[in-house]
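Input: a single structure, listed below in C-alpha cells.
Heads up, one of the protein chains got dropped from this complex, but the rest are sitting where they should.
== chain A ==
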Amino acid sequence: DIIRTIRDPEKPNTLEELEVVTESCVEVNEIGEDEYLVIIRFTPTVPHCSLATLIGLCLRIKLQRCLPFRHKLEIYISEGTHSTEEDINKQINDKERVAAAMENPNLREIVEQCVTEPD
C-alpha cells in the first residue's frame, strides 16, 4: 500500500498504474523478533538507466519513512528487465550512495514530488 501511490518520475501515473510495482512483487519475511525483511522487485517501464535508479530511490525513501515496523529493505530490478540490472541493484542497495543522492537538491526535489501523497 505504501508504494502503490508513488508517482513515476516522468509520467503523471503512479507506479502501480504503470505496473512498475504490483502486490506480487513485494515479499515480506520475518527475520527476528518484530523484524521483517522486505524485498521489492520492480519493473521499470523503459530500459533507461537513470530512470530505474530514480524509481529505486523513490521506493527506498518512501518505505524507509513509512514502514511502521523494524525492517531491512532490499530493492531489485526484476531479472531480465534491464541491461545493467546488476549495476543498478548495487547502487540502490548501497546506503551511502542513497544518502549521497538525497543530498543532491535536484534529485531530492524529484524524489519528494514522487513520494508525496496528494492531499
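By our rule, a residue touches a chain if its C-beta (ideal position, glycine included) is under 8 Å from a C-beta of that chain, and two chains touch if they have at least 3 such contacts; residues count from 1.
We take it that contacts and distances are computed from a predicted model.
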item: "Serine/threonine-protein phosphatase 2A 55 kDa regulatory subunit B", "CIAO1 protein", "Eukaryotic translation initiation factor 3 subunit B" or "Proteasome subunit beta" - which is the UniProt name of the missing chain; value: "CIAO1 protein"
item: Chain A residues that touch the omitted chain in the full complex; value: 32, 70, 72, 90, 94-97
